[in-house]
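Removed from the display is one protein chain of the complex; every other protein chain stays in position.
Now for subunit A:
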């Protein structure tokens, strides 16, 4: 990295920030103030304009804490959102552990729409059920490795931090490696352990999740206006499909049933049959037809012959016929 060359201060509207990895390698972060993105309208709620920094080329193993530390000089970071293609917006959590979080997130997400979660309770049909709470799987402090060259949004607490962050620093910063989250071999060891939680926690998680799921199902059922009757479920758990629900659906909603009239008329099937039965021209009625057919066969024969010949000719050109 020769000092004779001048490091650009701006690249396509981004400010490059040099981050020293080691004495001889420097990583470049590109930053820009966040402007309302075109595609996601709801994202604007998440990224308040004016105090959100848009970050490009985030190191693949960066954690929220590391980025927070990196921008400490500029101001206090409220949260960091990594947005790769595969990552969801729901990463606005306190820890950056997605693997473990996923299961948990689902619950939280749904909770967000509802009132405050309350203590889990047994559901019963007549009493108004409480919203069950999902017991999350234990989380471990492991890193998430993202694809390289991805972007992130850093939301500062204070709008003034943004401008400070955007001014290029005088000298390259060092990468604040967070030693509390493991990297390398110990990361894999930790991950291995994290993926094998104690059995009782697995059970608690699965049960509570299912409780919530059933609660949601029941609620959905209640909310759905277009429904008539109650589904008939037999002892084996099979749902009987019968006509009589709303909008041509089965009782209790769900599957659509064909109307009686439709079934009786067999309109569709008849139409297809008719198509098939359409009398075709007799193929060998006239002498010329027989003639043409034979002629066509001969032409096909010849064409195939010529194709073969062309093929062989081509092979010949590539000297494939010299056995040795």
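In this text, a contact is a pair of C-beta atoms (placed from the backbone, for glycine too) under 8 Å apart; a residue touches a chain by one contact, two chains touch by 3 or more; residues count from 1.
The criterion applied here is as follows: contacts and distances are computed from a predicted model.
Per UniProt, the protein behind the absent chain is "U3 small nucleolar RNA-associated protein 22"; the candidates were "APH1-like subunit of gamma-secretase", "Autophagy protein 5", "U3 small nucleolar RNA-associated protein 22" or "DNA primase". Of the listed residues A:30, A:47 or A:156, the one in contact with the hidden chain in the full complex is A:30.
Remark: the omitted chain is touched by one listed residue; of A:247, A:288 or A:321 this is A:321. Here the missing chain is touched by one residue of A:78, A:158 or A:207, and it is A:207. The chain that is not drawn here is touched, among residues A:157, A:290 or A:312, by A:312. For subunit A, the residues touching the chain absent from view are 2, 5-8, 10-12, 14, 16, 21-22, 24-28, 30, 39-40, 56-57, 59-61, 86-87, 98-99, 102-103, 106, 137, 142, 145-151, 177, 183-186, 188-189, 191-192, 194-197, 199, 202-203, 205-207, 209-210, 213, 217, 233, 236-239, 295, 298-299, 301-306, 308-309, 311-313, 315-316, 320-324.
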